[in-house]
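The other protein chains are all here in position, but one chain of the complex has been omitted.
Letters A and B mark the chains in the order given here, with residues in each chain numbered from 1 onward.
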Amino acid sequence: MSTAERRQHSRQGRLGYWFVLPGFAFLALFFALPVLVMLATSLFAPVPGGGVGAFQPALEFSNYTEVLVLYWVPLLRSFAFALITTVAALLIGYPIAYLVAVRLRGHRLAQGLLLVLIIAPFFASFILRTQAWKIILSDDGLVVGALKALSLMPPGAHLTATAVAVVAGMTYNFLPFMTLPIFANLERLDARLIEAGSDLYASPWETFRKVTLPLSMPGVLAGTLLTFIPAAGDYINASLLGNNRNTTMIGQIIESRFFQAADYPQAAALAFVLMVAILILVMAYVRRFGTKELL
Amino acid sequence: MRRFDPTRWFVPVVGGLAFAYLLVPIVYIFVFSFNQAGKTNLTWRGFTLDNWRNPCGAPEVCHAFVNSLQIGLTSTVVATVLGTLIAIGLERYRFRFSGSANILVFLPMATPEVVFGAALLTQFLNLGVTLGKPTIILAHIAFCISFVVVTVRARVASLDPALDEAAADLYASGAQRFFKVTLPLLLPGILAAALLSFALSFDDFIITNFNSGAEITFPKFIYIAAARGIPPEANVIGSFMFLLAIAIVVVAQIVTYRKRERAQPGTGVQGRVGL
């Protein structure tokens, strides 16, 4: 390697740092540092004799034990709801992605239109849509009326203010996060592999099970993560579609600890517990099913 | 001979139902944007175009909407620039700390919004920063960057590095190569990332709620209004944004389709012949 070449290489290396530096500085200041500040805050203790919301630095580990004792039920419920939501979104989202990416391959205009329909609801406001579900599923709405007329629902039952409504709302809201990564993966799938499957005596269902599905696992992995993580921390669906008895999720509690109780250390402790729990679950999941293609 | 083949009808039927599921609330929002005003917008009172003629009729709704547009556009521009640079840097250059760099990109996406919002809030509170539009924008940039990185990086990875070398061979300087070769080739990915970033910002409630103080955004307006009844003007704005998103993507689709047809007429057929 000549000196000129070597200089070229080292300059390129330094240039690389300039590319990533601004973005990483931003993430350090407005993501990494806040997480550390939150970790510190979660150990703060009330200022003796101080008013509501007055805390001072301390190492108050009891904040953690207290919140865990108080709120382990909503915490577990959040993960249970998120898990059901993820499975439901996968069962609904995969066929959508398959329809658009594989069945409609080559029909670019139709593919484009259906993709817009998946993405565009984002723009019609998450909360507006969740509120719409609340009205559609309300006791005097069409769905309940029809179900009751067909005797599929007992007269006194509700759809809103139930756990089912919360999970259905989350499934609805996070469906694009499941569908898009699977679509992106299936779109890249080599159609000749599907042809090779059918050439080698695999029926369409067998080809799907033995070829398409295993090859789309990176997309499924990304989709399930992008659904599970926000679902576990969500509180909009629970507060709009749930009740305040048996659908309370951990997000609602973090929010109310912050804004109603102004108990920042406990709120921070809960948020930190949620973050760590999700990271552990995600890491175990990625280790079990993951590939290097995730990032 | 012909066995029952469930995959044949299963995919279109389930896919069709899923699309219906996605669109039912939109249809509801759209229909009720034409409802006559009342105390709430829960029951149908009669058809009117008044809401569409004067979408700012309800107090605060347009103020919230304009705020959301400002915040969305500002944070999209910054997040797209920062994220694109990270994507190129990580994919094209070697680093000693590339492992931790990847984690710093991945972690914000693995953090639920409520944690992200709470963390930023504790930082702002501890620093004594007044919450408002600037803190919302900072928060939005922070959570959009990772999504931009992931979207653009996939595009960078699919670029042939020889193109850059070819440009260098043809006397293009580093900056020229970046602006004349790399950037134009990445443009579709960057636009997709920007669109995603705007959608995430425009529709965000949780992180915004933590870091907005007294400032109002469109989702926050609706959340507050939900308690006493969402005005039909909000439905007008929701429907308008939905239709606008469709229009933008459809126009973009048609433009790229036309371009491709002009470049290689009849590729649709040739491609399928597969010779």
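The working rule: a contact is a pair of C-beta atoms (placed from the backbone, for glycine too) under 8 Å apart; a residue touches a chain by one contact, two chains touch by 3 or more.
One rule holds for everything that comes next: contacts and distances are computed from a predicted model.
So which of "NADH-quinone oxidoreductase subunit B", "Spermidine/putrescine import ATP-binding protein PotA", "Phenylacetate-CoA oxygenase subunit PaaH" or "glycine oxidase" is the UniProt name of the chain that got left out?
Not shown, but named in UniProt as "Spermidine/putrescine import ATP-binding protein PotA".
Of A:Leu200, A:Ala262 or A:Ala284, which one is in contact with the hidden chain?
That would be A:Leu200, which touches the missing chain.
Against the chain that's been left off, what residues of subunit A make contact? List them.
Residues of subunit A in touch with the missing chain: 190, 192-193, 195-204, 206-207, 210-211, 214-215.
In this text, only the chains that are shown with their structure count from here on.
Quick check: how many Å separate the C-alpha centres of subunit A and subunit B?
15
For subunit B, which residues count as touching subunit A in their complex?
Touch list, subunit B to subunit A: 3, 5-8, 10-12, 14-15, 18-19, 21-26, 28-29, 42, 82-83, 85-86, 88-90, 92-95, 101-102, 104-116, 118-123, 125-126, 138-139, 141-143, 145-146, 149-150, 154, 174, 195, 199-200, 202-203, 205-206, 209-210, 218-219, 222-223, 226, 230, 234-235, 238-239, 241-242, 244-246, 249-250, 253, 257, 268, 271-272.
Residue numbers of subunit A touching subunit B in their complex, please.
Those residues of subunit A that touch subunit B are 12-13, 15-20, 22-24, 26-28, 30-35, 37-38, 41, 92-93, 95-96, 98-100, 103, 106, 108-109, 112-133, 135-136, 138, 172, 175, 184, 203-205, 208, 225-226, 229-230, 232-236, 240, 250-251, 254-255, 258, 264, 267-268, 271-272, 274-275, 278-279, 282, 294-295.
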